[in-house]
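All protein chains but one are shown in place.
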Amino acid sequence: MPANVRRNQRIATVQTIGRLWRENVTQGHQLDLTGLARVYRMLRLIRRAEERVADIYPSDKIKSPVHLSIGQESAAVGVCDALNPEDIVSGTYRGHATYIAKGGDLNAMFAELYGKVTGCAKGKGGSMHLIDMAHNVLGTSAVVGTTIPMGLGVALAAKRRNQKKVVAVFFGDGATEEGVFYESLNFAALHKLPVIFVLENNGYAIHEPQVKRWATDRMCERVETYGIPTTLVADGDVLAIRDASVKYADRARRGDGPGFIEARIYRWREHVGPGLDFDQGYRSEKEFEPWAARDDVERIGRMLPSDIRAKLDREVEADVEAAVDFAETSAFPQLEELYHNVLAR
Amino acid sequence: MPANVRRNQRIATVQTIGRLWRENVTQGHQLDLTGLARVYRMLRLIRRAEERVADIYPSDKIKSPVHLSIGQESAAVGVCDALNPEDIVSGTYRGHATYIAKGGDLNAMFAELYGKVTGCAKGKGGSMHLIDMAHNVLGTSAVVGTTIPMGLGVALAAKRRNQKKVVAVFFGDGATEEGVFYESLNFAALHKLPVIFVLENNGYAIHEPQVKRWATDRMCERVETYGIPTTLVADGDVLAIRDASVKYADRARRGDGPGFIEARIYRWREHVGPGLDFDQGYRSEKEFEPWAARDDVERIGRMLPSDIRAKLDREVEADVEAAVDFAETSAFPQLEELYHNVLAR
Amino acid sequence: MSSPANPDKPQSGRVLKYVDALREAVAQEMRLDPSVFVFGLDVDDHKGIQGSTKGLVDEFGPDRVFTTPLSEDAMTGVAIGAAVAGMRPIHVHIRMDFLMLSMNQLVNIAAKSHYMYGGQVTVPMVVRGIIGKSWGQGAQHSQGLYSFFMHVPGLKVVAPSNAFDAKGCMIQAIRDNNPVIFVEHRLLYNTDAYVPEEVYTVPFGKARVLTKGNDITVVGISNMVQEALRAADLAREVGIHAEVIDPISLSPLDIDTIADSVARTGRLLVIDNDWVMCGAGSEIAASIAERLSGTQKIQIQRMGFAPTSCPPTPELEAAFYPNPRTIGEMMHKMVRPTDARWSPDEARTKLAYQLQFRGPF
Partner (left out) sequence: MSSPANPDKPQSGRVLKYVDALREAVAQEMRLDPSVFVFGLDVDDHKGIQGSTKGLVDEFGPDRVFTTPLSEDAMTGVAIGAAVAGMRPIHVHIRMDFLMLSMNQLVNIAAKSHYMYGGQVTVPMVVRGIIGKSWGQGAQHSQGLYSFFMHVPGLKVVAPSNAFDAKGCMIQAIRDNNPVIFVEHRLLYNTDAYVPEEVYTVPFGKARVLTKGNDITVVGISNMVQEALRAADLAREVGIHAEVIDPISLSPLDIDTIADSVARTGRLLVIDNDWVMCGAGSEIAASIAERLSGTQKIQIQRMGFAPTSCPPTPELEAAFYPNPRTIGEMMHKMVRPTDARWSPDEARTKLAYQLQFRGPF
């Protein structure tokens, strides 16, 4: 990570886990220390995995357009930590975080980025088309908005089969401009589908700020008119996102239909690719600073006893290195693989 | 018109124009007697023209699927009476009312239904594709929702050219389920386009009631979240619709962007075709009765001195008969017309 | 009529209409497999998609047979998601034209999911689309457009031309683990054929030779199979013997059967239910040309919609479509290029409409 980013992540006082833990409980969060550690580990794993992707990228070993979630991890982690293993997520082309947070195989993800046959999609998906059905991560898509209704279909199947599964459907603020989003809200509410809609609102679609795309920012209010309860988490707090997810997952499992979370978060890196882009003029580093300052990876990390944190950090490094190794040492697909899986048997 | 329909239209007391006129003014309506007569004449013209279409239909002279607006005239008339000739309307395949209300050529409409070369689209459109650019009636479409954004494009052009024109965009309740509707609301509000959105909410899409299609009926509330002011006219009152249209047309001309009217109205005839269909089981005649009882053609007609009304009625009959004659006596297109107008020069 | 009526082979099944064969296929599969469901605008109303879904909601209930909001884009995504989750949705559209709203989901997701997710998922779904015709349907209610789906790897496309194939293809489509675009022609709904009561499948990728002949190979698609058979009947009266072939499934496409026939007849006429340019007929013509035109002189000709939008006014509408007369004329022109032009007489052409191919198959 570049020095200027790292600087902003360092917050003045190191606080004790005790005080923060009390605060946390006071705010109504349901997490014990184990839970906090789990959340931290996941935030950190995503952060480090993507930083590793960014490190590797200039080597051209990853010939796949990468859309990093660095800085945005709290949405995926907050939601997925509230889900059961048999629950399902549907993410976007900016999907590394969702994939990892839901427990997607990290080795298979790195291998996929490398285009290796051991990749989660055998090298035929790439970064924008991650999938891990064994861990209930639906395939992601490079066409904005497309996976929203797909998630609904999975929820419909679960409902018809009385499976009490919940589907968390992630999408960006840009995706909400596609008509399919509203069609989906209406259908999910009409059929009381077990869905948690998760808007990852980072304020940009590529380089275009929201003000050039949204007539107003009254999104939660709008979604409420479908009879869907909503929660706005304006600072992207992973614990607040988790709380809302727990609530909506329970509600969905009871058969009362979908919930909606708007998580305001911030994309630290460029839209696609590994770098920073505050020098490009479309957004200022000033805008970034408060987000860097409240970085949830750091914030949650500071809630943990330092030895626990250090141990988790080591585990994370090991996981990431193992995944990179796995990718590096895996084979590319054979040429005949080109013609496999066009049609299913 | 079948007897049972007509019966319900007859309301007990014949009231004097004076009293009604005072009531009308009290309610804030801006119409003088001339205006009321104009509104009545238009309501009546649409009603009679469509009744004539229904009469002719069994003869198979009209080989075009007709979607009649009988009973729903107030939306088109209320809105169009508030517009200037240079203002524009965009209607639907249920578009006879919009076309006529905006001043579309009645002869050309009947000829179009007959498939004659003198038709507004030379017989190459049919009932679902009426158009009269000379009177600023945009072409209607048989694919639900498609004409909504087209209306916005016309409004954008008017705005860029500083023309102070307003575009009234009509669509049904079914159309609001298409994503393009929300995309359009957002874009119109974002660009403050001079548009009046007119939702002709008749509670049905073909035979499917709204409750099977809408999660909630909080439509105006939803549209407000785009920063678009809305008016719900729950009884389809032509004068209330007109008032709202005047207000939104002014606002749009001032450059303050779109307005939205939800006119609740009721379709008296079957979805497509000339007949009644209360015997089909998907809706009850009971549901229809209050609408028949408050029929705006009758209601507004009763506000007029009976001699004036009688004169207008005679004019209307003459107009309709002239149009039928025109259609009957016009020629069909020559075969080579098949190949004309595929590409514009 | 031109049916290969074979007295030795018993005419199995009852005479059933296309529309009823479709419904029977779906009902039978729904009884066998609880993962099958039917949804789409108006599938549960009293008209039941011109009868093809009528009564299904009564037998299977609103959880398995339900209408939707007017949201073709999202509903297609819902179908894909349900299919990925192991259900077998049948998504119904009363006009092919409305599929234009589903293109993103069909082309960018349904067709590609099995491949781009490395085989982790399958998308067993059926998309039914009806081609409208006549009574001034006009430009937006009359399109074929199935060549779009043929173009994209990962989709299957079938267009049965008769009640027997309608039932067998529908059952096959429901059981297929890929997205199948099921093309129906409105004018076929009332045609009937001998249809077995039992459950059976018609395999995809196998064309059916309906009449034998050595003068010309005529490939018809969907309703144009019927028109081609009528034309072949008329042409036989002047001694022209056409081999009429119904590809049934358009993707996969059984080029072998067509090529074998053309290798013999030396002439190929394809009658499409769609525009000619980049249409199914182009594919068939081009494939045959690739296979055969370097080895022998073959004549190839495509017919289809006029290269215009469909006009509603009756005479222009009639001229927009190929019909037994124009097809017959073309056959004659190809087989006897130096003869004077021949046209089936008007009365016989009309009569041809009473003929109907009922199998057996």
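In order of appearance the chains are A, B and C, and numbering begins at 1 in each one.
We adopt the following convention: a residue touches a chain if its C-beta (ideal position, glycine included) is under 8 Å from a C-beta of that chain, and two chains touch if they have at least 3 such contacts.
Note that the structure is a prediction, hence the values are computed from the model and not measured.
Across the complete structure, the visible chains that the omitted chain touches are A, B, C.
Remark: the omitted chain is touched by one listed residue; of C:52, C:140, C:178 or C:273 this is C:140. Only one residue in the set C:82, C:121, C:152 or C:183 touches the chain that does not appear here, and it is C:152. Panel shows chain C; residues 73, 97, 100-101, 103-104, 107-108, 111-112, 115-116, 138-140, 143, 145, 147-148, 150-154, 251, 253, 274-275, 277-283, 285-286, 288-290, 293-302, 307-309, 311 of it touch the chain omitted from the view.
In the full complex, chain A contacts the hidden chain through residues 63-65, 115-116, 119, 123-129, 141-145, 174-175, 177-179, 205-208, 212-214, 280-282, 332-333, 335, 337-339, 342.
Against the chain not displayed here, chain B makes contact via residues 90, 119-125, 129, 131-133, 138-139, 141, 143, 146-158, 160, 179-180, 183-184, 186-187, 190, 340-345.
Everything below uses one rule, namely that only the chains that are shown with their structure count from here on.
Averaging Cα coordinates per chain places chain A and chain B 47 Å apart. Chain geometry summary: the mean Cα position of chain B and that of chain C are 38 Å apart. Rounded to a whole number, the gap between the C-alpha centres of chain A and chain C is 44 angstrom. With touch defined as above, residues shared between interfaces to two or more other chains in chain B number as follows: 177-179, 212-214. Across the assembly, chain C contributes residues 68-69, 71, 73-74 that each touch 2 or more other chains.
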